[in-house]
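First comes the structure, then the notes that go with it.
All protein chains but one are shown at their positions in the complex.
Up next is subunit A:
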Amino acid sequence: MSSVASNQSNKPYEPLEYSTEDGRLRILGFWIFLGAEIVLFSCLFATYLVVHSHTAGGPTSKELYDVKEFMIETFLLLISSFTCGLGTHELRRHNAKGIIIWLIITLLLGLGFIYMEVNEFVKYATEEGATVGRSAFLSGFFVLVGTHGAHVSLGILWMTSIIIQLAKRGVTAVTARKVFIVGLYWHFLDVVWIFIFTAVYLTGMVL
C-alpha cells in the first residue's frame, strides 16, 4: 500500500511514525523517559532486595508466593507483549483494523494480568494477614509489584484511548506515532516484569 508507494521515491524505507519531525522527536523523548523509568524501578528493586529478609515475624516470601499463579501472570503478560508486537507489525502494513484487533487482544491479556494480580494481593491481605503495614518485606513487595501493576493499568487506559483515536482517524503519521509509543511502553513493562519474575518470585521461592 502506501508503504510501497514511499519506496518508489528512491528514499530508504521510513516507517510512518518516523516520517515527521514531530514523530521523531516524540519517540526520542519517550526513549529518554523510559531511561528515567528504569532508574525508578531500579530503586524499587534495590529497596525490595534490601528488605526482603526483614519479615518482622510476619509471612515470608516462601510462604506467600504461589508458583502456579505467578506463572500464569507471567504468561499472560509475555503473550500480551507478543500480540502488541503484532500490532506494530500491522502498523507497518498501515492496516488500521489489524492494529485495533491485536491491541484489543493485548488489552484483554493485560486485564487478565491485572485481575490475577489484584486477586493475589487481596488473598495475601485477607487470608495471610500480609498487608503493606505488616513488615518491611511486605511494604517492599506491595510497592514494587504494585507500581508495576499501576503502570500496566495506566497502559490499559492509555491504549484504550489510542484504539478509539485509531478507529476515528485511521493510520496517520500522528496515530502511527501514538501506537508505536504505547507499544514501547508496553514492552518496557514486560521487561520490568521479567525482572520481577526472577528477582521477586523465583528468588523468593528459593531464599
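We take it that contacts are C-beta pairs under 8 Å (C-beta built on N, C-alpha and C of every residue); 3 or more make two chains touch, one makes a residue touch a chain; residues count from 1.
The rule is simple: contacts and distances are computed from a predicted model.
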Next item on the list: Just go with whichever of "NADH-quinone oxidoreductase subunit F", "Quinol oxidase subunit 1", "Sugar ABC transporter permease" or "Putative outer membrane protein" UniProt uses as the name of the absent chain.
Entry: "Quinol oxidase subunit 1"
Check: Which residue among A:Val132, A:Ile156 or A:Met205 touches the omitted chain?
Finding: A:Val132
Margin query: Among A:Gly87, A:Gly110, A:Gly140 or A:Gly155, which one touches the chain that has been omitted from the display?
Written below: A:Gly140
Next item on the list: Would you indicate which residue among A:Leu44, A:Leu64 or A:Leu77 is in contact with the undisplayed chain?
Entry: A:Leu44
Check: Which residue numbers on subunit A touch the omitted chain?
Finding: 24-26, 28-29, 32-33, 35-37, 39-40, 43-44, 47, 50-51, 54-56, 58, 132-137, 139-140, 142-143, 157-158, 161-162, 164-165, 169, 174, 178
